[in-house]
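Apart from one protein chain that is not included, each protein chain of the complex appears where it belongs.
== subunit A ==
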Amino acid sequence: MAKRPLYLARASYRRHRLIDAARLLPVLGAVLFILPVLWAPRPGEVRSLATDGLYVFAAWGLLILGARLLVRALSAPGGEGD
C-alpha cells in the first residue's frame, strides 16, 4: 500500500478540503432542517405556516445551490480521491 503523503501541494490540498465540505454539507442540511423544532412558540403566540414555510424552502434552496457549487468545484480538475 502506497503511503499517503503527509503534506500536499496547493491544488490537492484544496481538493481535500472540498471533499471535507462535501462530507459536512449533509450535517449542515440536517441542522437547518431540524431547526424549526426548536422554535417553540411562546405562550400567547402561535406558529405561522407562512413564515415556517418560507424558512424551510429558503434553507432548502440554499443547500441545493451549495451542493451545485460543490459538485462543480469537485468535478472540475477530475481525478479520484477518497
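By our rule, a residue touches a chain if its C-beta (ideal position, glycine included) is under 8 Å from a C-beta of that chain, and two chains touch if they have at least 3 such contacts; residues count from 1.
Please note the rule applied: contacts and distances are computed from a predicted model.
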From "Gas vesicle protein GvpL/GvpF", "histidine kinase", "NADPH-dependent FMN reductase-like domain-containing protein" or "Molybdopterin synthase catalytic subunit", the hidden chain's UniProt protein name
"histidine kinase"
Against the hidden chain, subunit A presents residues 1, 19, 22-23, 25-26, 29-30, 33-34, 36-37, 39, 46-50, 52-53, 56-57, 60-61, 63-68, 71, 74-75, 82
